[in-house]
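Only a single protein chain was left out; the remaining protein chains are all shown in position.
Going in written order, the chains are labelled A, B and C, and every chain counts its residues from 1.
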Amino acid sequence: MEPRHTQDDAPLMPDRFHEECGVVGVFGHPEAANLVYLSLYALQHRGQESAGIVSAKDSVLISHRGLGLVADVFSEEIIRKLEGPAAIGHNRYSTSGQTLLKNTQPFVVEYAGGGLAVAHNGNLVNAVELRGRLQERGAIFQSTVDTEVLIHLIAASPGKRVVDRIVDALREVRGAYSLVFLTPHELIAVRDPNGFRPLVLGRIKDAVVVASESCALDLIDAKYEREVEPGEVLRVTAAGIESFHPFPPAPPTRCIFEYIYFSRPDSRVYDRSVYEVRKQFGRQLAIEQPADADIVIPVPDSGMPAALGYAEQAGLRFEMGLIRNHYVGRTFIEPQDAIRHFGVRVKLNAQADLLRGKRVVVVDDSIVRGTTSRKIVHMVRNAGAREVHMRISSPPTIGSCFYGVDTPTPEELIASSNSVDAIRDFITADSLGFLSESGMYSFLQSGQHNGFCAACFTGRYPVPVTDQGRTHQLRLFEARDR
Amino acid sequence: MEPRHTQDDAPLMPDRFHEECGVVGVFGHPEAANLVYLSLYALQHRGQESAGIVSAKDSVLISHRGLGLVADVFSEEIIRKLEGPAAIGHNRYSTSGQTLLKNTQPFVVEYAGGGLAVAHNGNLVNAVELRGRLQERGAIFQSTVDTEVLIHLIAASPGKRVVDRIVDALREVRGAYSLVFLTPHELIAVRDPNGFRPLVLGRIKDAVVVASESCALDLIDAKYEREVEPGEVLRVTAAGIESFHPFPPAPPTRCIFEYIYFSRPDSRVYDRSVYEVRKQFGRQLAIEQPADADIVIPVPDSGMPAALGYAEQAGLRFEMGLIRNHYVGRTFIEPQDAIRHFGVRVKLNAQADLLRGKRVVVVDDSIVRGTTSRKIVHMVRNAGAREVHMRISSPPTIGSCFYGVDTPTPEELIASSNSVDAIRDFITADSLGFLSESGMYSFLQSGQHNGFCAACFTGRYPVPVTDQGRTHQLRLFEARDR
Amino acid sequence: MEPRHTQDDAPLMPDRFHEECGVVGVFGHPEAANLVYLSLYALQHRGQESAGIVSAKDSVLISHRGLGLVADVFSEEIIRKLEGPAAIGHNRYSTSGQTLLKNTQPFVVEYAGGGLAVAHNGNLVNAVELRGRLQERGAIFQSTVDTEVLIHLIAASPGKRVVDRIVDALREVRGAYSLVFLTPHELIAVRDPNGFRPLVLGRIKDAVVVASESCALDLIDAKYEREVEPGEVLRVTAAGIESFHPFPPAPPTRCIFEYIYFSRPDSRVYDRSVYEVRKQFGRQLAIEQPADADIVIPVPDSGMPAALGYAEQAGLRFEMGLIRNHYVGRTFIEPQDAIRHFGVRVKLNAQADLLRGKRVVVVDDSIVRGTTSRKIVHMVRNAGAREVHMRISSPPTIGSCFYGVDTPTPEELIASSNSVDAIRDFITADSLGFLSESGMYSFLQSGQHNGFCAACFTGRYPVPVTDQGRTHQLRLFEARDR
Partner (left out) sequence: MEPRHTQDDAPLMPDRFHEECGVVGVFGHPEAANLVYLSLYALQHRGQESAGIVSAKDSVLISHRGLGLVADVFSEEIIRKLEGPAAIGHNRYSTSGQTLLKNTQPFVVEYAGGGLAVAHNGNLVNAVELRGRLQERGAIFQSTVDTEVLIHLIAASPGKRVVDRIVDALREVRGAYSLVFLTPHELIAVRDPNGFRPLVLGRIKDAVVVASESCALDLIDAKYEREVEPGEVLRVTAAGIESFHPFPPAPPTRCIFEYIYFSRPDSRVYDRSVYEVRKQFGRQLAIEQPADADIVIPVPDSGMPAALGYAEQAGLRFEMGLIRNHYVGRTFIEPQDAIRHFGVRVKLNAQADLLRGKRVVVVDDSIVRGTTSRKIVHMVRNAGAREVHMRISSPPTIGSCFYGVDTPTPEELIASSNSVDAIRDFITADSLGFLSESGMYSFLQSGQHNGFCAACFTGRYPVPVTDQGRTHQLRLFEARDR
């Protein structure tokens, strides 16, 4: 029998923002690749389309990458071949299939400085411009990924040490990046000055671990140490860890959506428990958007913590009114005599015995296009609910992300051109309430809403995106070589 | 990309009882096989090792069976070939692999009465004796499944109509059976007089549906009608449904474990909501086994409803202290420098930020060998919990099941030879409490504990099992042809 | 990388008769299953759709069967599990796919006499009648294969010893059978009194081997001993080999097509070298059907020996004018702007440099529908041949086979309703010559054409086939359960 997997939020994926990557690195452990492999598995929710690991043994980099889930890409035999005391890994979410194997990370190259591998979470907003400039100088590009631009800059740097070349190169780029580099003898981790994407530091015995989220540390029984700071460069060698802050300081603008939806609830991200922040979203939502109701139910699983917080705050009973089918595959064969709300129904079932005659608060984490919410409201109502009150534990999403998250165009975002009332009508709920932007920051002691990027809610982009970057983004590259 | 699946309770499967089958039948719908396919998918939790569908078109039975999950066994092309207005299906849990494809159901045979297919959930306790007798008369056996005995009895019956032959045959067998038969022109559903295994009846437009649980009806948007009664025979033809009660009445002894663990929480089984019964288990457990604690957490997902009930009754905060990884495969590659509690850790993560310093009630549905509970207690304590109080929403399991459930031998059941205190010590909990046998029936209006089989808790077997049946069970058959 | 295989005569399969099975048995060797596996691989040309092995260890029969080539069905791990000093195996050619896994052999059953496995090459012409009679007595049938009828007869026999039951059962059947049976302690091989299908006996050290053709013995380095005689029953036990002739003697009618096409050229079949017989066909063909030509070329690979014989006898130069592509798969993607003779061209290429301006004799072993011959004549002529003279090393095929070979209906056989001249015109050859029926026997010292079944050439069926057997053959069974 083959291994089996699911995507927890597969039910709602078509109607969610998508994280683009998970990265991880281990230095100083005899089974580095195996630990990286397990860490990638813990970070599987950050990218399901491809996975890769590169290990360093003596003067050699050994790599394996493939399309699919971590458990499918790696076998015991492959892990055994990824020898050496250091390794880095990458999970990628991407929009298309087989032909993009070349875009799979970590990238591995050889250049004048020797062998170099890199895993990248984020997006460089000036990649198009840089790529053009590099090509003028004779560079060739084999992928459509912005990370390749970075490697060219590193190779072109006059720096002597790899870490100097990397810093040199990063001075030319703008945007979001949590990066893990591997050379035959060192591991270098960098987080952009804004700290858009998360990155944490941990230890397992004497070995150093960096990973996108702390849940990766938990699985391998590593000790969480701290967040890698925005703008920090960590160089890990046999001699230990060195920390630099070579970039001009910038106001931190960590992605708030990691708290809303991306990160696993059991992770620490930005030095806070994601689960606790989400519960607080729910509590605040109950204060801002109360409902005269009998029970509170989450849209599983992502709406769970906020629903618990809402129910607690509102003093309402929490129930699992929607039950997930855990054997979810990509597609199911629907009869021609179509079944109502089939797409959601194969993933969720509304409990009639529980919902019948009730006034129900349904808590979800976000609304993107609105189509899934509409189906859920229908299902809950058809199961007998007397009233359906939709509560969303984030503000309306109105803008695309240019910092490493796959988002629909603004035209596709229902909230970009519709009022809350119009959305409520579209999803056929009795009432609809979003968390306010300021309420979103109630989890901060200060209560002050700064330190975070909330561009997708506000349209205020902390790092400017040129029209070229906006329009072309990855597309331009892909146009050239599908 | 391949479809992806998971097994919801895969985390704990090695330490759970296993349901052995799900059955379903649809009569009178132009897309019968497609509806059966979806129903099997909804019943996937009842058996993951093989799946099969047989459809009836004109005078022909068309079958497809295979090893694996429903979504893997059937493609759109295969479903298209399973033409006709009637079909039956089967999911099977089995202990071994490829070589047992021959045991995959539905069985399809040709005999003097024509073509016949059958799907069986249950176990015939006198199969060994009957098999011996049939062989004396010249019968040959190609599988190691008790259902084949039944088909021989049907073929040997002097009855004219298929339904008469079936009743005739069933008069000779003892044990548990929810059966769905298909001939080219009729569908026949039977539930044994004790009603050991569940079976429900529903409608989708004019078509008739029978299925192990009501969640199968929900997915295909069929209307739940009622439980098929213990001892009832339903014959469905183009002329409509006929109902018979041809067997001597017996006291109903429905399997209580369907409520404890097997059935999906969103199903109606034995005309009650499984979710509601489980919440009541939890409430009663809180009354019987209170704990001086700060929070209540479930072992996800099976412990969820009981934990909600416990928390409600006890007035304690409910939290998701254990988070599941939803990308669970069969096996993961563990480093040689082994990780603590690896087997559970790849599936569950304990939330340190939540548990730190807390007195925690952990609610699970059952304890089989105790090894998983022990790992969970360790994980919760390592995450910082001050006290760990394990509460089990069923009585201690002390006996094997002979009515269609795969159970360990009594020697493997920790509760068969250990006191509650000894088990508590083994699992290293601060306290351990089980639901009492009588408390288990608190969900009944009467409060009287009858109408159910609880042999695995009590050792009282409602249908006698001979030593031969006990010792040999399926084993004897398998010994002959692995 | 996966193993790779081809079908040697795949090029021409759509226009060839098809052998239906290869059988093999080994007794008395510690690695019996491994030897059976290799023997099946050597007999792969006799059946490519499924393969199976059953071994006997102590009182247990262990089986593995699957769809596909031997090398795909069996892994090292599976072979290891097929323990014990005796084993039998089977290759099967069948017309349809997955759903007929149930028809895969060897069959394994348990009946009053214990465990029994059987592998069958041939066809029972009275299977339909027997099946009907057995069903009247209460028998159930799970496959559509005539072998199942035989097992029922064995189970119904009053005989004490297995060998007595088998002989008993075989007295009731008519038709073609080379059978290998396995019980936990003995191997029994039987060839029908007419000796339709081949079966040879060999030794590897102290172990006994039976197989359809001697090439199976060669691969495992076993010593060829002799043909199992028509009507002979061999019982092999730890005590040695016993030979019986329990059936009334019948005139032997060995299938002549084994010499024409089915058997591998390097096999001894009916105690003669297949290669030598084919060369003699070619020599005789040159005498009967000379051609005024420059070179002789075979249709590879099956026409090779006859072409060598033809060239030798005619004193003409032998050349490889048609070259095979050895990387042949099932299907290739043809452009919409279709390529001439694509179906043959992907498998064969005509050598223009060699053929240009030549008068060419093309030697093939048989013509079935004529469509392939037509394409080959076109290709050879387009490559520049001045004249194309087709010579066939067998007589025109006019009748179907009912003795275990998959043949088209007479309507599809071009020679059943067309003169040689008409066929020549259809295939567009300059001349066409078949071997005469009497000439076909020139390889016999006596020169007398008896001892062989040539019904497909003559329409004279040595064992009568009833209309029922003729019309229904396997079809009837399959109609009931596709």
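To be clear about the criterion, a contact is a pair of C-beta atoms (placed from the backbone, for glycine too) under 8 Å apart; a residue touches a chain by one contact, two chains touch by 3 or more.
Note that this is a predicted model, so its numbers are computed, not measured.
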* Asked: Since one chain is left out of the picture, which of the remaining chains does it touch in the full complex?
  -> A, C
* Structure fact -> Touch with the missing chain holds, among C:D58, C:D337, C:E411 or C:D467, for C:D337
* Full-complex contact with the absent chain, from A:L38, A:A51, A:A119 or A:A139 -> A:A139
* If you put the missing chain back, which residues of chain A would it touch? -> 59-64, 66, 78, 81, 98-99, 101-102, 107-112, 114-115, 135-142, 151-152, 155-156, 477, 479-482
* **Residues belonging to chain C that touch the chain removed from view** => 1-10, 30-31, 34-35, 37-38, 41-42, 44-45, 48-49, 67-72, 74-76, 79, 97, 215, 218-221, 264-266, 268, 273, 275-276, 301, 304-305, 308, 312, 317-320, 323-337, 339-340, 345-346, 349-351, 353-354
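Heads up, the rule we're going with is that only the chains that are shown with their structure count from here on.
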* Asked: What topology does the chain contact graph adopt: line, ring, star, complete, or other?
  -> line
* Of all other chains, the one whose Cα centre sits farthest from chain C -> A
* **Proportion of interface numbers common to chain B and chain C (over half same, under half different)** => same
* **Distance from the mean Cα position of chain C to that of chain A, given in whole angstrom** => 60
* **chain B-chain C separation of Cα centroids, rounded to whole Å** => 48
